[in-house]
Every structure is written in structure tokens, then in C-alpha cells.
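What follows is a set of notes on a single structure, which appears directly below.
Only one protein chain is missing; all other protein chains are in place.
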Amino acid sequence: MNSHAATIDHHHDATTATGIPNKKLLWWAFLASDCMFFGALISTHLVYRLNPPPGNAVPTQIFNIELTSFSTFILLMSSLLMALAVNAIQRGNVRSTRTMLLGTMFFGCLFLGGQVFEFTHFVYVKKMTLSNSIFGSTFFTLTGTHGTHVAIGVLLLGMMYVRTFKPAQGGGLLLNFVHLLAVCVTFGVAFIWFVPGMIEVVYGASFSELLREHAIPFAAGIVGLIALIALGRTRGAVEFGEKNAIDVEAIGLYWHFVDIVWIIIFTAVYLLEYL
Amino acid sequence: MTRTRPAYRKFFRFAPAFLAGLGLVLLTSCNKVHQVFSLSGPQSTMVTDGPVAARQWDLFMITVYVTTFIFIVVGAVLAYAQIKFRAKSEADEKSEPPHQGHGNPLIEIGLIAASVALLVIIAIPTVRDIWYTHDVPDEEKGNALDVTATGYQWWFQFKYDTEMVKLPAGGETPLVTGNELVVPAGRPIRVQVRTVDVIHSFWVPKLAGKVDMMPNRANFLWFKADRPGYYYGQCAEYCGESHAIMRFRVIALAQPDYDKWLANQKQPARSVTAKSLAAAASVPRVQFASMKLESGAALSGSPEFDANPLAAWHKQQDVEKDEDPALVAKGRQLFSDKTCVSCHSIRGHEGIGVTGPDLTRVGSRSTVAAGVLENTPQLLGEWLRRPNHYKPGNKMWFGGFKVQDTQGEWQPNPKLSELSDAEINALVSYLHSLK
Amino acid sequence: MAEAIAKHAYTGGAHAPVKKATFELFARPTAKTGLVGWLTTVDHKKIGMLYGGFAIFFFLVGGLEALLIRTQLIVPNNHFLEAQTYNELFTMHGTTMIFLAVMPLNAAFFNLLIPLQVGARDVAFPRLNSFSLWVWVVGAILLNVGWLSHFVPAWKFGGAPSVGWFGYAPLTSKAFTPQLSTDLWVFGLQVLGLSSIVASLNFIVTIINMRAPGLTMMRLPVFTWMALVTSFLLILALPAIAIALVEVMFDRNFGTNFFEVSGGGQPILWQHLFWVFGHPEVYILILPPMGYVSEILPTFSRKPLFGYPIIVFSGVAIGFIGFGVWSHHMFTTGLGNVATAAFALATMAIAVPTGVKIFNWIGTLWGGQIMTRVPMMFALGFIWMFMLGGFSGIMHSAAPADAQQQDSYFVIAHFHYVLIGGATFALLAAIHYWFPKFFGRMVPEFWGKLSFWLIFIGFNCTFFPMHFLGLNGMPRRTWTYDSNMGWNEGNLVASCGAYLLGLGIFTYFAVLIWSFFKGKVAGNDPWDGRTMEWSIPSPPPEHNFAAIPTVHARDAWWYEKHHQEEIAQERAEHIQAEESHGGIHMPDQSWYPIIAAFGLLIGTYNMAQLHHPVEMFNKVIFATHLPLAITGLCILVTACYLWSLEGPGGYHLHIAPDGKVTESRGDH
Partner (left out) sequence: MSAPATTADAGHHEPSKFHFYIQIAMILSVITGVEVVLVYLPIAKWFVVTALCTLSAVKFMFVIFFFMHLRWDKVFCTILFFIGLVLAGGTMWALLHIFGADASKPLSAAMLETAHLAIA
């Protein structure tokens, strides 16, 4: 396997007419399409920001720029880890790839948790909801759609992570499925409950109270985490290898794209409001 | 590639000629050739009566000339090629293939240049007319009349922004009418178009092209009627169930006539005095029991009306001859009792509603139900009896709002759907007294 | 060289995993025929035929809707239909014809022809291809399920959608159309968009990456070029309407204010987003037909296409400029003079590349030997009718004049000349032209020509008078009209023409069905064709090409026919080389695409009625449809997960020198 893999050129695929791997071409075309998708969303937001109806919400009174800047930094770091994951698999290092994938998912979760906190904060503290102002409608829909992209990205990365354990000799469907379930539970609990909770703690809430009120999700998260560690042990030869670099790279493209969309949103939706 | 030549080939060879013949027969056999081909219907965009519509038609004709020219040239070449290079026989089809030429860049560039040149011919007047049709020319601005037209599902409200009327309760407000816009001929009219619900469009083809009534936006158009006349208009943007019958009229009057009309409009609603109470015992004027209307019959426009709608409109302004004050008073009472007042406004009388057309002078309008029915007593009565039949989905059907029955299903308000013939009779008398 | 070609044939390339069994929930289906074979197929030809079959079904449904509309309008003040039913009919006529008839018919031809024209064994992602087909079916079901409530009172959808095919806000808000049918319309279009995007990504990769050796972009058949441009238009245009539909969905279900006037929303934004999609959509409908015609005209003129590069570049130009003219659908909405003028000029500009195509088609005829077979007649009909439609298009670009024509019957006449006279004529030509290739039988000339003339005459009788109805002030989408408007004769003629057109369409398809069973057996190349699909047997074998062809010239098959010895030798070498690499690799069938689509159906159908309680046996089971919607989503995600785990799989075909094909599975 190794001698065959050694000949893989990750920037040229001899089996296609252009030398670009099919999957890479597909994803780049999809990202071009997604540009229009976010273009339409951002346009909607900006159109209503530039021509606001009277009595619209005032963004600067609602935003929490420190937290958002931190989220932005987190997402950039997740992009770095994603790039490193691709780098690792292109060098045939499956172990390092797994670590980097988990790291990317972790940072992705931090970002999502920040967004969950932000949304609940806006709704319950700042009293801006999806329906009580046009700014709420466009803001939540735009950032929420971006968040959904991130969440789908985490799910895809989770599937990819689990796939790296697929045994070389076949079988193991059930174990694989349990593994994916552990990923979903752990990361789901993390971004829906744990991360926003921790941010509350940072802003002065009591940690013990948080635990007391939400013991079940906490327990579920712990169980998921233990399962994840237990299942993460190396279990003999796996099918996944350097030849799958294109799969990791394809998901990487998507992940980085989500990052660059955030770069634009951060500037256009948040920063420019402060002028 | 061997084929026998089938006999039917001959039939198809003559198909184009047959087609042309058929067309000719169709054209000549029509006994209303003139009427069909002059395209001079009441909403014709071709027979115009104002400078805006005339400009638009002229521009359209420029595009027609240019495209016809292209069609003749290109069509001739195409037809020639089709005939000249047709494989005449089987031997042709099996012979050596023709020269496998790939094209000629010079011809291509020439044709591109020619197309661009032809398009410029259209582009210049287009840009000029975009500005012309957008707003009243500067020299006429001072003479312009400002009107606001507002679309409702499915009728139009017209507001004369500068013509104020005194409210009975004190204060003043711009004059408001429904479905019939009366304007002075020869003066530019600047219409601000609005809507309160969905998108509608203001279109009087003989006077000006349409402009949409966009929610949350104020659009403008302007037009000028060259001469007094009765113009048909219609909503031109799909706006729900009864979009097809959301019609209106523009009546252009000579300035003195307009002034007279305006002065009358500014008065509060006309009240029938009881001076002829003695005549109250006379038989009701309209016998609804004997009225027969086929559902398929053409309702708007009796032959006399169609022949001269403007004259019919003038006639409609006159007060009814044999009014029955008692009946009118009963109708006025019913207008309150049947909750009509909650939607319709009658300035000086009880009405206060704003969701339906203002009825202060409904009797003087030439149509009811937004241009669907001619405003005769019979048809007005029919409209009151079966509003949902004549305008499906309209609010009058369920008295402005629906009520929930025991099953939780929404049903029309029975108050209005249970009008008796006598009640309709009284209501019609009252409404027709409002001149 | 031979090695490169052999590798080329192997779609998975070096990256395809080695086949290992026992990692599947379902046994991998292998049936080639029967219900399972069709439901799980990944063969682009079968998927194309399924697309085609469904599309023709909906084409006939849309036609029936049109005939009902014309029947209602045959006389003034007619009461054949109720206003609401009529509104449902024209909404669904438009939606059906665009999304469920012409687009999938084009998709059918993309599927059938692209791999054959680029010399590939299948599309780049065969299972994804199957997914887009079934997702399309889901969308079709969602859009049409509303009709059921006219027949089954228990299905409370409030009839079919009735908001017009472009569903202008705020008519689509809950206040004006509370019916469920509008929600189903929103979700149906969303799902169809998903299907189109997925399919288009697949075609883009196929065309760009799966070309046979020697097939440079400038040797690509024009149809394939137009398919490429169309696919790009789809992936770039559909996101705009996806966002617009999301916004409407949020407005209806979650109280957002995007188009809610009282909340400060601007319904005109819907129009912009809709037409940012909607105008490229027009080219999505017409560019593939231009491709068919560009294939048919050279064949029956026995001459290469005149000015191939210019035809290609003008197609690309139309695609690009098509994104800059959307507001010409909105000249009457008060855009302001500058915007109106800019969009008017851009619209005129787009007429140039369109005109160029017509010039080049005439150039193709010039000096040829024109054989007027049925496909050629439809193609010539296309040029004439499309030219007329184009002219009325130019008339619309003059914005002030358009203020009179917008939303009148003149517009109806215009776009039916483009979409029937243009797209449909070309599609009918294409069906007739490629029928022998995919069914191995010829359609009789006489009946084909008869149907052509019926359709041609019927079409013109129907739509030519509509120009005059429009000029005489008849607005579109009106369920009735008065007798005093001067529209009676025009409508009568149009309605009679519509029946004739219906008869013509009926004849056309009846003859096709007859030909399928009884038609004369066609050879490989009945029309003396020029592109690669005519080089293989009719109907094409599962693996398309015994050997991946090497392309030497623009009209590849025409070249091969005139250089037979050279090609024969090359072919033999290729077959041998491929066999020495384990034979022809074919992808495995899969259950997961259709299961994923089923999950999508459950998910979207229930999302559409989110806030309604779930009732069964007169009892409320759930307060909302959310649990069912989530169930659907879970089915979708699980299916995708298992799909990714099962891998492309595959088996090998071996072609014996006598042409006999054997199959082998397992490692190679």
C-alpha cells in the first residue's frame, strides 16, 4: 500500500482530463455556488441595514464585540487545524490527522457555543428576536445560516473522523455507528450547553448552579467523552490512508470557506456598525 | 442510408402553402375583421389619448420597425437557404458531402456590428423616453394635479391630495373617491401609487403604461388626457383570487365640468329630505323578485353604455327622479344595522369604515364592485345579494370579517349574507340617493 | 499512452478504495432490470430515461392545465372554472412547465448524452446522479400534492399553490395565502433547486474532467458546451432563490419580517432575489435547446456547424450577461431612471450573442445538403419561432414601451414563442433525433411530419393572436374578461389553436409509443451523425464504449467515419490495454440515494406543515409536525452516512473479441 501511495501527487490527478481530482472540482464548483448563496443573504442584511425602517434595533447596543472577536479568532484557529489535518494526511500520517480533525471540531464547537450564547443573550437580555425587528430577522438568519454551515461542517468532520477507524479488513459497521453517535453527543452537548454555559460563567454565573440545573446534559457529555476516548484507541490496520487525502481536503475546502464567509460577516455585519 | 421516396412527401411539400391559405381563409371569413384588427378596444395601447401613452406607442413602433427590418432580411436569407440547399433527390442525399467549411470570421464580425448598430437605434429613444415618462415635464409642473391611488384587494381608492373637504367633526381631509378617478382633461395628472396589502398595478392603457403599487414604497406615474373621455383601467399585477376583476375607470372632463363635479364632491353626503313624504306610499321602484340574471351574462356595459360611456357617466350624475324618502331612510338605517358602516365611509352620514371604498357619492359612479357591474339598481342589488359570486374572496362577502362556527371553521358573517329582497331594495334606494 | 487511457477509463482512478465486502446495511443491489434495478440504478442512461419519463408525464399534465385555462377563456364571462381554481391552474401550469417539464427534459438529455459525447463510461459521481433524480421526484410530489385536496377533503392543503409561478411577496405571506399549498410550493421549489444544484455540479465535473483523450474544450460538441454553461447558470442562479424561499419560509413559519410590510420589510426584495435567479433561469431553459439545434442542423445539412467558436463564446456570453439583466422583469416597479436605463441597455446587449447564434445556424444551412427529416423540421421551426420570440424580447427591452406590455398578453405571447417555439420545438426535435439511439427504433416520418405541422399550426394559432390581445390591453392571469373589450375573437382563435396544439402533441407522443414497440429497427447511425454517441450500438450498452475513444477532430464520429482503418487499429489497442488492467470498471448500484431522498420527502413534507397538529384516526398524535420532520432529517443523514461508508464499489466488464460481455467482481 505504502509504495503505491508514495506516488500520489496531491496537486495532479492523472485520471482526469484536467489533472484536478473530481472531488476537488466538485467542491470548488459548490463553493462558487455557495458564494451566491451567502451573497444573497448578506445583500438582504445590508439592504435593510442601509435602509432601515423607523424604530429598528440599534446594533451597537446589542452586539458584544469582544466575544465576537474571540469567536472570529477561534474560527481562524480551526481553519489552521484543518489545514494541518490535510497536511498530515497528505503525508500519510493518520494519527496526526485524527488529532487535527478533533481539534478542528473542538474549535468549531467553541465557535458554535459562542453563537448559541450570543443568540440567547440577544433574545433574553437584549430583547431582540427573530420577529420583533427587521434587524433581528436579517441578523439571525444570516449568522444562523452561517452557524448551520459550521454545524454541518462539524458533522462532516465527525463522519470523516469516524471513517478513519474503518478497519482495513472490512466489517465493524455497528462499532462505527456507535462511534459516530459518541461524536454527535459529545460535540452536541458541548456547543449547545457546555460552551455557552462556560461563557455565562466567565460573565459571572455560578458554575455549580449550572451543573445542578443541567445535570443530565453534563452527564451525557461526560459519557460521550469517555466513549470517544475509549473508541479512539488504535485498533489494528485501517483502510484510511494517504489515498483519502482528497476526501479530507474536500471537507477542508468547505471548512475554510465557512471561515472566509465569517471573515466577511465579521467585517460587514459587526465591525462596520461601530463607525 | 437508402430510402424510398414516399408519396406523402408531396403533401408536406405543399404544407406551407396550405398553411398560408388557411390563414387567409381565417382572416377573411371573420365578419368583424375591422373590429378585430383595428385593436381599438377600450384598453387598447395602440389608440392612445395622451402624450405618455403616445410616446410609449411610438417607441414600441420603433422597435417594431427595426425588428421587422431584421426579420425581412434574416428571414429572406433563411428561407432562401432552406429552399436553395435542400437535397432535391435521393441521389443528392447520398452524394459526396458538401464542402465542410467551418465559418467565416469576417461575416461574423460584420453581422455583430450590424446588430449593435440596429440596437442603438432602439436604445437612444428608449433612454430618452425613460426620463420623459418618469415625471411631468418641467414646464407643465405648475399645472399638474396630484392624486394618490391606493390599491386594495380588489378595488382602488383615489385621493385628491390638494382638494380638501371639511369633516363634519371639524378639521379637513383630502377628498377621497373609489374606483372612478375623475380628472380634468388637458392637465397633467401626477399619480402617486400605493397599496395597503399586496402588489397591484395602476394601468390605464390609453393614457399611460402601468406602474406597480409596491408595498412600503411610493411609486409615481403621470399622464394627461388629451380630451374628455371615459377610460378603462385594470390592475395588471396578479393580486389574488379576484385579480381579474379589479378594474377602475378614469373619467376626463373639460375643466368647467370638472370644477362642477369637484364642488359637488366636496359637499357632505346628500340627504333626501322628507318633502315628498306623501309619495312614500308608492310602490317600490325596483322589483327584485322579477330580476333574472344569467350567471354567464356579460354584466358590465349594456349596449347603450358601451356606445357612449362618457354620456352614461354624465347621466349617472343626475339625481334619481322618483326617490322614496321613506325607503331611503330605511336603507340608511340598514346601512348601519347590517354593519356596512364598519367598512364604508359616508361623509356626513354614519359611515366611518376605512377598509372598503368611500361611498359618499356612490350613486353617481357609473360602476360598482370596482368596475365589474354597471351601476344600475338591478345590478347594485345583485352585487349586495351575492358579492362573493361577482367578486370571489372579497371582504364584503363575510362582512369584513369571518366568524368561527362551532366546528372551528371560518364562516361568513351571517348578518350580511342574509339580506332579504326588501332590505336590498331599501339599501339600493339609499345608495342611489348618494349623488 | 495506452496506460494513460486505461487509467482514464477507470473513473475512480488511483484513489478508489479496494473493494471489501461486508460493510453494508443493505446488500448492494445488482439487479439490472425490474423495479429494484430502476430504483437503485446509477447508470446515467437509465437515470436519463427516468428523468425523461417523469418530465414527459408532467409536460402532459402542464399541457392539460393549459387546455383548461384556454377553455375558461374561450368566451367572455365564462364560468367553466372558478377564480381560485383558475389561479391554481396558471400557477401550476407555469411551475410545472418550467421546473417539472422543460428543466428535467433537459436534465434527461444531459444525462443521456453528456457521457456519450465526452467519451466517458458514466458521469463523475454516479450515486449523486441517482440522488438528484429522486430528490427531483420529491420536489415534484411536494408541488403537486395540493391537487389532492380537490378530491380528498381530508387532505387540507387548500388546493394547489395559487400565488403565480413567481410568487410575488407579500401575496405569499400568511395573511393573504394562509393555505398549506403555499408552504408546499416553497418547499417544493427549494427541493427542486437542491436537485438541480447537485445534478449540475455532477455535470460540470463530468464535462470538465471526464473528457476522452484528445477531446479538448474547443472540440467539445456544442450541446455539451451548452450543458456546461447551463450547469454553471444553475449552480450560480439557484442560491438566490434558495435564500428568497428561506426568507419566505421564515416569514410564514417563524414571524420574521423580510417581506412583512408592517415590520418594515420590502416585498420588492423578493422580486430582486427571484429574478436574480429567474432571468438566468430563462437561459437555463433555452441554452440546452440551442445545443440540440446546433447538433441537429449540421447533421441534416451534412456540414459542420458554421462558426463553432463564436457559437460557443456567444453561449458563454449569454450566460454571463444573463446575470446582469434581471431587473428588466421589474421595469414597472419603480427602480429609478438610472437603474431602468442600465438594465434596458444590458437587455439589448444580450440580444447580440443571441442573434449571432441565429446567423450561424443559417450559415450552417448555407451550402449544405438539407435533408428535411422530422428532427430537422422541428429544428427549422425552432429557428423561425425563436426568432419571432427574440424580436418581441427586443421590444420589451425598450422600458417605456414595456410599461404597456408588462403583465399583458403580449408578454405571454413573447415567452411562449421562446419557450414553446424555442425550447419545446428543440426538445421535440431532440427526442425525435435521439430516439433511435436510445430505443433502437425509428419513428415513422409521415406521422412525425404530421405531428410537426399540427403542432406548428396549432402553436401559431394559439400564441400569435396573443400579441394583439396584449396590445389591445388584456392583462395576463385574468380568469375572466368582459365581452366589450375587443378580446373575444382573439381568445376564441387562441383557444381553438390550443386544442390543435394539444392534438399535435398527443399525436407526437402516441407515435413515439407506437414506435417504441413497432418502429423499424435503427442501426447505430441512422442519421449519418457527427458526434460520438452515433459510433456505438443503439441502444447503447451499459458500458457505453468498448474502448474509450481518442478524439482527433471536432466532429469526432464524422472524422472516424472518414478515417476508418486508422481508428480501428487504435480501438483494438485500447481494448487490449484496458483488459490488461482488469477490464472495464463499472460503478455499483446503491440503495442510499433513494433512501436519502425519501428522508428528504418526509422531512420537507412535514416541515411545510410544521405548526399544524398531526392527526391520525381523528386523534391528535403530535401537537406539531416537528417530530416527523426530524425523523425525516435523521433518515436523510443516516442514509448519507451509510452512503459515504459503502464507497463507490464497482465491478469489471470484459469484452471478448467476438463482442461478448462478461462480468467479474472482487479484487483486481
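Labels for the chains are A, B and C, by order of writing; each one numbers its residues from 1.
Here is the rule we use: a residue touches a chain if its C-beta (ideal position, glycine included) is under 8 Å from a C-beta of that chain, and two chains touch if they have at least 3 such contacts.
Source: prediction; values computed, not measured.
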Omitted-chain contact residue, chosen from B:Ser38, B:Gln82 or B:Thr148: B:Thr148
Of C:Gly37, C:Gly214 or C:Gly324, which residue touches the hidden chain? C:Gly324
Would you indicate which residue among C:Ala107, C:Val137, C:Leu236 or C:Ile602 is in contact with the undisplayed chain? C:Leu236
Of the residues listed, A:Leu76, A:Val94 or A:Val201, which one is in contact with the missing chain? A:Leu76
Contact set of chain C toward the excluded chain (per top definition): 3-4, 7, 208, 232, 235-236, 240, 264, 266, 268-269, 272, 276, 323-324, 327, 334-339
Residue by residue, what part of chain A touches the chain that was omitted? 2-3, 6-7, 9-12, 14, 18-20, 24-25, 28-29, 31-36, 38-40, 42-43, 46-47, 50-51, 53-55, 65, 69, 72-73, 76-77, 79-80, 82-84, 86-87, 90-92, 242, 249, 252-253, 256-257, 259-260, 263-264, 266-267, 271-272, 274-275
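In this section, only the chains that are shown with their structure count from here on.
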Taking each chain's centre as the mean position of its Cα atoms, how many Å separate chain A from chain B? 55
Tell me, which residues of chain B touch at least two other chains? none
Mind pulling up the chain B residues that touch chain C in the complex? 1, 6, 8, 12, 15, 19, 22, 26, 30, 32, 35-37, 39-46, 53, 55-57, 59-60, 62-64, 66-67, 70-71, 74-75, 77-78, 81-82, 85-87, 92-93, 95, 97-105, 107-108, 111-112, 115-116, 119, 122-123, 125-127, 129-134, 153, 197-199, 201, 203, 205, 208-212, 214-217, 219-220, 232, 234-245, 295-301, 306, 392-393
Complex contact set, residues of chain A against chain C: 4, 7-8, 13-18, 20-22, 25-26, 29-30, 32-34, 36-37, 39-41, 44, 47-48, 51-56, 130-131, 133-134, 136-138, 141, 145, 155, 159, 163, 166, 168-173, 176, 180, 239, 243-244, 246
Where on chain C does chain B make contact in their complex? 76-79, 82-84, 87, 162, 164, 168, 170-171, 175-177, 261, 264-268, 301-310, 332-334, 337, 340-341, 344-345, 348-349, 351-352, 355-356, 358-360, 362-363, 365-372, 380, 383-384, 387-388, 391-392, 394-395, 397-408, 445-446, 449, 453, 456-457, 468, 470-487, 489-490, 493, 528
